[in-house]
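Of the protein chains in this complex, all but one are displayed in their positions.
Moving on to subunit A:
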Amino acid sequence: MINGLNWYKFASPATFYTLAGRMIPWFYSLAALLCVAGLYIAFFLAPTDFQQSEAYRIIFIHVPAAWMSMFIYIVMAAWAAIGLAFNTRLSFMMASALAPTGAMLTFVSLWTGALWGKPTWGAWWVWDARLTSELILFFLYLGFMALQAAIDDPRRADRAGALIALVGVVNVPIIYFSVRWWNTLHQGASISMTKAPSMAAIMLEGMLVMALAVWMYAIAAALSRVRSIILERERNSQWVAQMMEAEA
């Protein structure tokens, strides 16, 4: 089966360019649908929290963004590792396509956290372990993008970025476990695999739907960005010239 479905075929930027083009509308529409459904649950179905009243509703954006900010970094580092190990150009392109979306979601999670912190904690920002490590994650994304932007030779930019992405991945478990290791202001994990959820089922559903929406959006955004990167890198190749001619 695996041999029949030739994976190497899609590792070529030319084939992947077309494949990504066909997948992007699906992921964008899925993201839109899930987002509408999630926001409907969030604003109309979910009850008011007895402790935090309406302010808690920010979790429907905050938690999915925070999850994805960490997850995208891990995926980015994984693509970087695959690129370094197998020397596949497309993996490096995927890594650099993911970085801006990851940075954006990290920023969203910090920003929505601040918006929630002001009414709840009485401060826009506290130097708590989780907030600080999430801020470091933002800097790691910026460092990755800045390093790639500073290097003109794409081969070197790919590899240097991949290395720094792999080195920075040590930060992700620190963020994830920060609420358990340091007993600080940020509340513990909202969801645990081992315990029964501590929130109403409908709130949990809303959050999961929103998380899926953000996930689909991240995939769509990364795919459309990787298409631009492919075009830019392969601008001198024959297939790009033929495609441009066919479109013109």
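Criterion: a contact is a pair of C-beta atoms (placed from the backbone, for glycine too) under 8 Å apart; a residue touches a chain by one contact, two chains touch by 3 or more; residues count from 1.
Heads up, the rule we're going with is that contacts and distances are computed from a predicted model.
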Item to complete: Assuming one chain is omitted from the figure, identify its UniProt name from "Ferrous iron transport protein A", "Alternative cytochrome c oxidase subunit 1", "Carbohydrate ABC transporter permease" or "Heme exporter protein B".
Response: "Heme exporter protein B"
Worksheet, complete the sentence: The one of A:P64, A:G168 or A:G206 in touch with the missing chain is A:G168
Item to complete: Could you tell me which of A:L19, A:V36, A:A123 or A:A146 touches the chain that is not displayed?
Response: A:A146
Worksheet item: For subunit A, which residues lie in contact with the unshown chain of the complex?
Response: 84, 132, 136, 139-140, 142-143, 146-147, 150-151, 155-156, 159-160, 163-164, 166-168, 171, 174
